[in-house]
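Only a single protein chain was left out; the remaining protein chains are all shown in position.
Residue numbering begins at 1 within each chain, and the chains themselves are lettered A and B in the order written.
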Amino acid sequence: MHMADALISPVVGGTMWAATAGAAAYSIKKVKNEMDENKIPLMGVMGAFIFAAQMINFTIPGTGSSGHLGGGLLLAILLGPYAGFLTMAAVLTIQALFFADGGLLALGCNIFNLGFFSCFIAYPLIYKLIIAKGYTRKRIWGAGMLSAIIGLQLGAFGVVLETLLSGKTELPFGTFVALMQPIHLAIGVVEGLVVAAVVSFVWKQRPEIIEKAALGQPMGSLSIKKVLTGLAIAAVLFGGIFSWFASANPDGLEWSMFRTAGVEELEAPDGIHETLAKLQEKTAFLPDYGFKAPETASEPAAKDGEAAAEESEAWPAVSGGTSTAGIVGGVLTLAFAALIGFAVSLVKKKKPDLTA
Amino acid sequence: MKTSEAGLNTTFDMRLLDDMARKETVIHRVHPLVKLVTTVIYLTVVVSFGSYEIIGLLPLLFYPVLVITLAELPIRPILKRMLLAAPFVIGIGILNPVFDHQVFVVGGLTLSRGWITFFSIVLKCILTVSAALLLIASTGMDKLASALRMLKIPRLFVLQLLLTYRYISVLMEEVTRILRAYSMRAPQQKGIHPKVWGSLTGQLILRTFERAQRVYQAMCLRGFTGEYNTGAHERITVRDTVYLVVWGLFFALARIYNIPMLIGSLLTGVV
Partner (left out) sequence: MSHHMTEVKDLHYVYPDGHKAVNGISFKIHHGESVGIIGANGAGKSTLLMLLMGVLFPCQGEVLVGEVLVTKKTLPGIRQRMGMVFQDPDDQLFMTTVYDDVAFGPRNYNLEEKEVEKRVLQALEMVGILHLKDRAPFKLSGGEKRAAAIASVLSLQPDILVMDEPTSALDPKSRRRLMKLLDSFEHTKIITSHDLDMVYELCDRSIVIKDGEIAADGPTSKILVDADLMDACGLEIPLALQNCPVCGRKK
């Protein structure tokens, strides 16, 4: 359930990065305060553990289904929420870099979906609440199951929101939710079972590990945590509404705008003023998100926009001529890219021969 | 057992990427921070294209193609990684044609808008995944970490990132041994039986805690006090700046102008 770069828009990616960076900065401050610098290698090695543990295939007999350990909740239980969140962030960073799981722009989303919800919502608000009266076998199972499920549900909902707000999928909201939530309910149940089993074992063998992690953050900090949670949710909502607004219908618009612009420029090369106006409009970074209002783009541009909007309504009627031009140009670009790649590698291969 | 093979693959892939990163080519010599920034700009540009865009994205293929060839990286393992990343993206994207039926005609072919958005997503996936992999394959974790330090990412996080990276292979080997021992005594099972979920994984956690303790001792014995000191950073040279500016300009051009469309219009106009 890693978000991929290909599925997000820069605004959503950027917003989530900001939210994640905020949570991470706060966590670093907290971890530094309560340190215990021997937690640093522990966090590092536990991050590697999560990778290793993902190889273990937990099968449920009779169902043929199996699950893997997600990590966020277990890390929060073993290391405390702040160290757990940072560890999860490191794990996801390495996954994005080395294993192409998710991506660099989507990293903010992924850390938030898989780390924030489990460490800062499921763990303190559900797990700790149930465990508050002390560890017992039953409470570990209840708390583990419930917080794993809720953490994953929130994470899955995060994926849905981020994808939809990015405007990259045509899936209706209801269908998307109906698809994602049940799948993650199943994943959450398995994760909850594994977490509960593991925590019970560790608690039996080395109770001090788990009790120490829980002690790490006094209840007094809960209010700050709530503020932080509130802030983060506000950031998500803000980013969401903002990008919803930005991507209300820009995609079809953009397509036709680019098309008309390109053709016009070629057909009427004397209209320098007009071209400049358009250039101005286009250099506005990410024009479809309207970061910059096209100031100098006066009436003609505005009209253009209207025309384009109208055209996008009747979108299917793309003129055959420009489509062919696009395809011809596209094929040429591809061929050229291939040629360059080929040429460079040829030169590279020849070089040692020449020097030898 | 299937899972232990998967683990070996992961370790193998990490070794492979590490090998790639140790090469000495024009690309490898570019300053890590410059490469990181270039990658982020590239990703932002790719992702900023609308979901109906395919043709306009094509010029951006030049970046991965040139980096792969100039850095002398093998194509096959990178393609393999790309395929592994694809399922979720394809899974989400493949539903677009189902929900967006509006059709249009291109040179006698009837296509639905959904397919356009689907191919746009797939193309973006290829571009973004390859860019991220190329970054690490031409830079390596240690240099990337120094780039992060230059960006003022806190030492604590950078050190932790390095430690995680370092111990993945160690713990993978440990898990592989455990799973092998398990499967030899439970040949009929496909995975781990629920009865031992807790103890098998829990044992591994306890061992991990012990290892972390030893690592901490080894660090302390060499004067570690909680601060991680990196060495001097490499300087950014004129060549690095040129690299960044040239790519930046190219990405900007590709974003502003639909280059293939321009070429195509020129040609079809002439013909």
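Odds and ends about this structure:
Just so it is clear, a residue touches a chain if its C-beta (ideal position, glycine included) is under 8 Å from a C-beta of that chain, and two chains touch if they have at least 3 such contacts.
Everything numeric here is computed off the predicted structure, so don't read it as measured data.
Across the entire complex, contacts from the unshown chain go to B. Within the complete assembly, B:Ala145 is the residue of B:Ile68, B:Ala145 or B:Ile263 that touches the hidden chain. Considering the full assembly, B:Leu162 is the residue among B:Leu162, B:Ile192 or B:Ile205 that touches the omitted chain. What chain B contributes to its contact with the hidden chain is residues 11, 14-15, 18, 22, 140-142, 145, 162-163, 165-167, 169-170, 211, 214-215, 217-225, 227, 229-232.
In the analysis below, only the chains that are shown with their structure count from here on.
For chain B in complex with chain A, the touching residues are 2-4, 6-7, 10, 13-14, 17, 39-40, 43-44, 46-48, 50-56, 58-59, 61-62, 65-66, 68-70, 72, 81-82, 84-85, 88-89, 92-93, 95-96, 99-100, 102-107, 113-114, 117, 121-122, 124-125, 127-129, 132-133, 135-136, 141, 144, 154, 156-157, 159-168, 170-172, 174-176, 179, 189-194, 197-206, 208-209, 211-213, 215-216, 219, 224-226, 256-269. Residues of chain A touching chain B in their complex: 1-2, 4-10, 13, 24-25, 28, 31-32, 35, 37-38, 40-49, 51-53, 55-61, 66, 69, 78, 86-87, 89-91, 93-94, 96-101, 103-105, 163, 167-172, 175, 193-194, 196-202, 205-206, 209, 250-252, 254-255, 258-259, 262-263, 266, 279, 282-283, 286, 288-289, 315-318, 320-330, 332-334, 337-338, 340-341, 344-345, 348.
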